[in-house]
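Note that one protein chain is taken out, while the other chains of the complex remain in position.
Chains: A and B, in written order; residue numbering restarts at 1 for each.
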Amino acid sequence: MTKLSIIMFSGTADKLMPVGVLASAAAGLGYDVEIFATFWGLLALKKDSPPPEVSKDYGPIGEMFKKVMEEKNMPSFLDMLREAKEIGNVKIYACAQTFDMMGLKKEDLVDIVDDVIGAMEYLEKSKESDITLFI
Amino acid sequence: MTKLSIIMFSGTADKLMPVGVLASAAAGLGYDVEIFATFWGLLALKKDSPPPEVSKDYGPIGEMFKKVMEEKNMPSFLDMLREAKEIGNVKIYACAQTFDMMGLKKEDLVDIVDDVIGAMEYLEKSKESDITLFI
Partner (left out) sequence: MTKLSIIMFSGTADKLMPVGVLASAAAGLGYDVEIFATFWGLLALKKDSPPPEVSKDYGPIGEMFKKVMEEKNMPSFLDMLREAKEIGNVKIYACAQTFDMMGLKKEDLVDIVDDVIGAMEYLEKSKESDITLFI
């Protein structure tokens, strides 16, 4: 079984999108997918999170990208992750260290989060993966 | 055969450089190299792209870095990718999703782009890699 492991660290709109796209594509191919949401990436999974901003590194082109995404009515990264979970074996884990640091509770997070696990447990899962990415 | 797969997502000068350096080094070692250019990374492969900026995260040190790179007359990431393609088996793919979203045409891109492929096709290539990176 092919496995894709993603550490979802970033919380900007432009970097959350490839997490959704890659998870969907991998689920469609029948891969196992494991996502470890940490830091900004975990905050983006809070129920009351504001819509993510595009990275400031790209200035006005960033704003243009945002507009194109809205005009093309592209699905949000959350919708893409939801869809990926529907079609395949996609697990989303919240990083225990970030979870504690931010004083989060399980019910603060969107319902697609499967569990809260530590970095050690994630590494043990991730080491069998064919593709490992830090996004 | 050893294989290096890079998702070239970022478009800042500081992050494009390691793509060029790693592709050159891997080609020099005789590795197969596959680069999937997406989002900002794909925009950096447009023929009329302005020279990329350094990430804003590093403030004045970023400007210093840019100056050092110019003074030392370092090759651009495009020159490094060109050189890597000359010495080894280096393929550069444009992400179909970004391609469509931005309304790009093949002739808008520099001549080192080999093909336009989707995320699924890329994953299928990437899963056999020894080293997978998201840059």
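To be clear about the criterion, contacts are C-beta pairs under 8 Å (C-beta built on N, C-alpha and C of every residue); 3 or more make two chains touch, one makes a residue touch a chain.
Computed from a predicted structure; not experimentally measured.
Visitor: Please pick, from B:W40, B:F77, B:Y93 or B:F134, the residue that touches the omitted chain in the full complex.
Guide: Of these options, the touching residue for the absent chain is B:F134.
Visitor: For subunit A, which residues touch the unseen chain?
Guide: Interface with the chain not displayed, on the subunit A side: 5, 7, 9-12, 38-40, 43, 53, 55-57, 97, 101-102, 118-120, 123-124, 126-129, 132-134.
Visitor: List every residue of subunit B that touches the chain not included in the displayed model.
Guide: Within subunit B, the residues that touch the unshown chain are 2, 4, 14-15, 17-18, 21-22, 24-26, 28-29, 31, 56-59, 61, 65, 68-69, 72, 74, 130-135.
Everything below uses one rule, namely that only the chains that are shown with their structure count from here on.
Visitor: Quick one: subunit A and subunit B, Cα centre-to-centre, how many Å?
Guide: Here subunit A and subunit B have centroids separated by 23 Å.
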